[in-house]
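Got a structure here, written out as structure tokens. Questions coming.
Every protein chain except one is present and positioned as in the full complex.
Moving on, here comes chain A:
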Amino acid sequence: MTEDCDGEEKDEETRRWSPGQGSSSRGGGSGAAASSPLKTRCVRGRVDQAPPFSGQVLENVLENVLQFLACRRDRNAASLVCRSWYRAEARTRLELFIGNCYAVSPARALGRFRCARALVLKGRPRFADFNLVPVGWGARFSPWVAAMAAAYPWLERVCLKRMTVSDADLALLARSFSSFRDLTLICCDGFGTPGLAAVAELCRNLRVLDLIDNDVEDEDEEVVDWISRFPETATRLESLSFECVNCPVNFAALEALVARSPSLRRLRVNQHVSVGQLRCLMVRTPQLTHLGTGSFETVPAADGAAELDVAELESSFVASKSLVCLSGFRMVAPEYLPAIYPVCTGLVSLNLSYAVTTAEQLKPVVLQCHNLQTFWVLDTVGDEGLRAVAKTCKHLRELRVFPFEATEDSESAVSDAGLMAISEGCQKLRSILYFCQRMTNAAVVTMSKNCQELVVFRLCIMGRHRPDHITGEPMDEGFGAIVMNCKKLTRLAVSGLLTDKVFEYIAKHGKLVRTLSVAFAGNSDLSLRYVLEGCHKLQKLEIRDSPFGDAGLLSGIHHYYNMRFLWMNSCKLSLRGCKEVAQRLPRLVVEVFGDHNKDLDSDAVEKLYLYRSLVGPRDDVPSFVKIL
């Protein structure tokens, strides 16, 4: 008993002196003190039992060292050394990253990591963004926020991606954590303005409220003026992004909010804010670093009779000397675009992917953006626009070219010529996402040779099964060159006419590839076998509409425990094959689903989603999902 008390005191002292721990007196994770029910399950027997005194001193020292370890992969490695390290690491992990919300239960995760201040949680598989996962599949935030409300009173940050978050969840979040400061929601759904109002009103220390690409649902009658709910006193807001909130906001309240937020550095407004209103906001916050401009056009109802003079708008940009990141431009009126010239040389990131601009309109802007590192644009600028980018943006690291008309047989103004130009001009490129209709192996090969820093290569030839438009060959050689020459590549998305050959290349050379997206590709199970046997670092594999069957699926049995997930839809899988995988890998959750009116006798599997899990089949399975 005495030993334990001594141990605990020492623990306390260490805690008081170590930065970042705060003054929480919850005590160490020693088994003697609290009798919380969360402590019961653990992987390696009674890990939480207090070690002898000398061991505990060592652990305290270790904690002081480990707290500096930020990278979660390093932390995972450290936790495997021995029990002592496991405990020390668990106590010092501040950010909890859970890549698949169903891989672990809230109880288990929160039980191991008692002192986390931040949670990053991802739910649905990425193909849900493209309507391939039926509504109601799962990934609800409710069980997590309920568990955290009890276990983490000092929680500060939450970042959710592809989760379903209800207004009630947001209200509970706002009420439960007095130090809460950062909320980031990406591609989530299930909430509306009432939830936002709760967050605004109750999170007194809120610094970041970033809403990115969420589906914010509001019945017209229920829209709440959430902007007005922020406290009347000066706020600590540093970042406010609500581009995806589709209803108009109370502008007077927004302007007042911005005026009383001296720390505000990032502001991204929605398209209901007109360019005239934007100017008012910019006048209030000349110290912004990140600006999302809203519509960037005159909205007569909003601006009254007077139309904003371009010179006036330009002067606002002149005054915003710190701007490094610009986005928005949702309905950009071309005559206003020149107003941003004064900030172009300082821009590091520019997102024009919602702005329908031509090459002629783009050139004067981009030719001044010498320091641009991230550029998102619509394909309406054409190969000519991309040539201008290649000419000026020598430090470009990330390029995304989105299609204006996202259909299979649309006309796209960008092609292999644009890709070639970019590869020649932007040799520091690390990440590219390129939508087009016409591509050649030659252009892709050239990019593979010029852009050796490529980490992410995603090429989407929108017409399915399209070959090289000059030679008529499959696109195998192009993608093959990418995996061969870009030695740092970790993420790859393929498209166009592809045979088994390209997967042979990927397996042979893509040794660092962690994420692979495949659509309408390959000839046979060989493709899947190559990838599963050759890509040792593969974590996430998503496949659609490709002729891969059970044989291919079974060839990955040795690897599925090392992966976060495998998704396959509209392939040639059967129940038999999927059941066999489920049988042979008990810690894998194998979900099979498809249409609501699924014929249970049919052996063909329309959609498969399998993932490793520490807690077995989830208990919130909807009717259209069958766990094998």
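Note that in this section a residue touches a chain if its C-beta (ideal position, glycine included) is under 8 Å from a C-beta of that chain, and two chains touch if they have at least 3 such contacts; residues count from 1.
Everything that follows uses one rule, which is that contacts and distances are computed from a predicted model.
The complex includes a chain that is not drawn, and of the options "GABA(C) receptor", "ER membrane protein complex subunit 1", "SGNH hydrolase-type esterase domain-containing protein" or "Auxin-responsive protein" the UniProt name matching it is "Auxin-responsive protein".
Among A:L132, A:A333 or A:I557, the one in contact with the hidden chain is A:L132. For the chain left out of this panel, the touching residue among A:E312, A:E405, A:D603 or A:D620 is A:E405. When the missing chain is restored to the complex, the residue among A:M462, A:V502, A:L566 or A:V625 that touches it is A:M462.
By the touch criterion stated above, the residues of chain A touching the omitted chain are 127, 129-132, 134-135, 187, 189, 213, 215, 244, 330, 353-354, 356, 402-410, 435, 460, 462, 464-467, 469, 472, 497, 517, 519-520, 544-545, 547, 569-570, 594-597, 606.
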